[in-house]
Structure formats: structure tokens, C-alpha cells
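Just dropping this structure here.
All protein chains of the complex are present and in place, except for one that has been dropped.
Labels run A and B following the written order; every chain starts at residue 1.
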Amino acid sequence: MSDIEMLEMDDVCIKENEMYYKPSTLTDTPMHYCPGCGHGTAHKVLMEVVEEMGIENDIIGVAPVGCSVFAYHYMNVDMQQAAHGRACAVATGIKRCYPERFVFTYQGDGDLAAIGTAETIHAANRGENILVVFINNGIYGMTSGQMAPTTLPGMVSTTSPFGRDVATMGHPLKISELLAQLPGVAYVTRQSVHEANNVKRTKKAFAKALEYQKRGLGFCLVEIVTNCPSNWKMTPLQSNKFVTDKMIPFYPLGDIKVPEGK
Amino acid sequence: MGEIKLMKGNEALSEAMIRAGCDAYFGYPITPQSEVLEYLAIHAHARTGMVVLQAESEVAAINMIYGAAGAGKRVMTTSSSPGMSLMQEGISYIAGAELPCLLANVVRGGPGLGTIQPSQADYFQSVKGGGHGDYKLIVLAPSTVQEMVDFVKLGFELAEKYRNPAMILTDGAIGQMMEKVELFDQMPRKTEYPDWATNGKPKGKERRYITSLHIQPELMEEINVRLQAKYAVMEEEEVLCQTHYVDDAEYLFTGFGLGARICLKAAEMARENGYKVGVVRPITLFPFPKKVYSELADKVKGILDVEMNAGQMVEDVRLSVNGKTPVEFYGRMGGIIASPEEIYDKFISTFIKGEK
Partner (left out) sequence: MAKVIGKIIIDIEHCKGCELCVESCPHDCISIADTINAKGYQYAIMVNDHCTGCVNCALVCPDAVISVYRKVVREPKPAKIKEVEIS
């Protein structure tokens, strides 16, 4: 680097010119996620919102089994690890005892839409005043690439090696649309984090959901359609292209349910 | 003296829960313990502000317990055998994450859907760790409705002292029958929470997290070692056991919970007929009163273990006795309660006439 560039660097890279920095609500622990994995981005965006709202002392997170089971290593707030699928029940236990605190779960598709379907639907139906972050990458990441309830028709996984045959393996479960039918549910939106604009929209969705929780409006679900480069056997860039070309057409982005009058 | 009432076992347990300052109850209906949720639904919230929630399943209920206990609250759930089986996963997580909570299993006959009649066939599940991994519950076995009250208070104390789940292992008969109980006075609900409780990161302090996950095997072993050390302390300090007529006893009847009560009646019958029979009744099934059995085994000619199952606690009795005296078993299963006469007859045929 030349002297001139160095000078410019020192001049520009000062606090008052800061446009983006890692939020203090993330710990210094490097994330274990694979290169390009959307989990990191989703963690980061959620924690940015927590920092901006100044609620890091008033929020409790629940991370059940899945790649994100270690979320408590990265999110610098009080956290509980939960059994596979049980995050909404665990969150219910916390929220019912601390209604004035913010409570969120951070769950994958296998967790929320397969083994935890009952807990998810009933927490939603009771209108539990919690935020559920639902990471949909169409596959089981942690156990290395098995078919998930959200795996696309024809999509190859280690347990649907010839592609998901909907005749024998069932159809992908659009749990967000399903939950939106329930009166206890205040807000359901589907977002992604694969491009900068989508990241911005996801951040807004988190902010809205936590605002609704503050006002006691009920169950809020933010689905994030994302990638799994390692188990999709793609580079990060290829996986994001797959999100654009295949995932989003099947799981269209946008608000599915918003509180009345919004 | 506390308030005296005539109460059904399940209702007495529920009343004790409210009076013990319990913060939350999460449960699911199942016979023969459905009165617990019903009683709490009427009385709890209005009196102490306690949270009472009917979960969608036992699986959900135990995980609600996990969440609330992890956030530092005094919490309890109850169920009966098939429901308790569903809770085992959650109980293992609770034990692994070292969260205090109180459980009650109002046991019914099994296996499978079984029957709604009383049984003691969940001894193994409760005492040996019904879920996965090396863990122990503190297990209290009441034999009267009064103890359904007393053990709620004791159970919370022990659970919180050791950061460990505790269980009241009772049965459908004690849950359903009415007896006179003396209730303790209303205790205040908790206002202070332990440092580890995840109820919002304290300002200027480190965040807390509740987990039972430790990928590094060295760390996982270290935690297991710590758990085992904790259980060893319980075995030293928390054993509760009742004995009757053991000073001059030549034979012992033994059983837990309701079974022990019937044993006492059978022992009295034996004494009326000139046989010196004593009774040993473990109150804590874990920690098990090994020393009591070991010491008495030196003095007696034989022990008759009576249970409402196919012979579960008898294994622990035999291990404690370690071959020093014969240990025989008499059990009824599937919801049948043995009568004192049957026990007496079994004693006569086995130990006096020497029949097998």
C-alpha cells in the first residue's frame, strides 16, 4: 500500500465515518458455519436489531438442535439450547414467566417444520408473544444433507438421492403460509439474506417483529430462505444463485400476514 | 399447626405446589392425575399469580419446564406413566443442563397404554434414568396424602440445592384417595434468581447460557464427572428411610410408597402370629438407603420385597444386601394392589415353610 493510500485510510477509517461495524451483540467467537452460509448473516442481522433497539439486557434466545445449536456462542445475549424441535415450547416457558422480556427462537426447517411441528403450531395458535426465526434451506445441514420437510420437489439430498419424489416422500411443507391462518399469529414474513437488499429487508422484518412483540400483538415468524453450500454441494455463489433461481420461486418472498391496520 | 383439610392426593399435591411459591406449572391431562391441572386452573393464578398452562403434549410441557427453570423460576409438572415416558427426553436435557425442577409421576399400570389403575412399574424409569445418558433424579416416594404435601416442599428444596430435577414417584391410588392433611403456610414466590439463570443478560456482566451440549469429549467427560460427584454427595447426605419394628426383627418386609404401607400392615399381622417382622421403607429411591439394608442384612434371616410391579426395587435391595441374606420378591402387576394377607401368606410359604 502506498503512503498516500495509508494516509487516506487513517483519515477515512475513523469512528465518525463508520458505516458498518460488527454489532457488540455478537461475541468475538468466530462462527463455525461453512463459508458463505446464510446462518452467519441471519445471526448478524438479528443481533444488529437487538443492539439498535437497545434490548440486549431484556432478551432471551432459544437455539435448538441444528447447525445453529451453537448460536449461544455467537449471540451475546442470554440463551438456552433446546432439544430438537422444542424451541417454541422452551420459549413459551420463558415468556410466560417473563412476559416483559423479549424472547426469540432460532430454528432450522427440520427442527421447526418436521420434529417440532406440534410445538410450533401450538405456540402459534396460543398466540405466544415470541419471535420465531425460521431458517429454510431445504435440507438438514447439521446431519449433513438429508431431506428436510422443505426440500424442493426433485431436489437431491442424501436421503432422496434420486430427487424428492413427492408421490412417496410428500410435498414440501410451506409452514409460513400454514401458520398465517391461525388467529394467534400476528406477523409472518418470508425474507432472504443472499443479496444486500434482501439483508436490509430481513433486518426491517426483525425490527418489526420485535416491535410487535413489545406491543404484545402475538406470534411473529420471520422465515429466511437461505442456502446450504456444503450440503447442496455448491460454491457459496452457486448456492445463492440456486436460492434465486429455485428456492425463491417456490418460496416467494414478502409479507404473508401483517397485523391489522399495518 | 397448619391448616387441616380432607384432600385427595392429587389435589393435596396441587395445593402444596401453590403454597410452596411455585412460579409455573405446565402439564397435560392424563388419568390418574388430571386433577392437578384442574385444581391449579381454578386456584393457582388468583392466589399467587402462578403461571398455569395446559400444553399440547407432555413433550411440550417438559420443554416449557426446561425454559422456565433455565430462566430461574420454581417450576413443576406432573404426569402419569405414558406421559412420563414422553417427557424422558426433556428430563435428560434438564438433568444435563442441571436445572432444578420438580416432577411428579402418578404411576399407572403398563406397559403401553396399560391401565389407569395404580402401579409402581416406573421405578426403573425414575431411578435408573429413563432418558439417555448418565444422570439421576432425586426420587421421593410418598406413601400417604400427607407426604404428597410434604414432598412438594422437600422436592423443591432438594432440586434447588443440587440444581437437579427431583421427582415425586407416587401412584394412582395415592393420587386418588382422600386423607387428612396438614398444610404448610403459604410461602412467598421467588424474587431473586441464581446467577446462572437466563432471564436477560445483566448490565455490565457476561451473558449466560443453558446447554447440555459439549462437543469436546474431554469437556463432556469433565461434566459427567461433576454430575457423578454431585450424585455421590446426594447419596451421602440426602438418604431418607423409615423403619418399623426392626430392633428385634428376624425378617424384613420392604417396599416403597403405597407398597410399604401394605407391608406395615402385613408385618403387624405377622407379629400378631408370633413372627418378628420389621419393615424398611425407602423414602428416597435415589439416593437409595443402601447402608440401612446392608446393616440390617447382618441381623435378619430374610427379606421379602413387595412391589406393585414385576420386581424392580428388589434389584437395588439385593445389591445393597450383597448376598448376606436371602431376598425374595412378591409383586402384583397391571394395576392390582397386593393385600396384607397375600404378603403374609407369601412370607409364611417362603421363609417359614421354605417353599419356593
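Everything below uses one rule, namely that contacts are C-beta pairs under 8 Å (C-beta built on N, C-alpha and C of every residue); 3 or more make two chains touch, one makes a residue touch a chain.
This is a predicted model, so every value here is computed, not measured.
Which of the displayed chains are touched by the chain that has been omitted?
Among the chains that are shown, those touched by the missing chain are A.
Quick one: say which of A:11, A:100, A:245 or A:260 touches the chain that got left out.
Considering all chains, including the one not shown, the answer is A:11.
Touching the absent chain in the whole complex: find that residue among A:131, A:199 or A:247.
Residue touching the absent chain, from the options given: A:199.
Can you name the residues of chain A that touch the chain not displayed here?
Output for chain A: 5, 8-9, 11-14, 17-23, 26, 30-31, 33-41, 44, 193-196, 199-200, 229, 235-237, 240.
We adopt the following convention: only the chains that are shown with their structure count from here on.
If you average the CA atoms of chain A and of chain B, how many Å lie between those two points?
About 41 Å separates the centre of chain A from that of chain B.
Once bound in the complex, which stretches of chain A touch chain B?
These residues of chain A touch chain B: 56-60, 62, 69-70, 72, 75-83, 86, 89-94, 96-98, 101, 118-119, 122.
Which of the residues in chain B end up touching chain A in this complex?
23-24, 26, 51, 53, 55-57, 59-61, 63-71, 73, 75, 89-90, 93, 97, 198-203, 207-213
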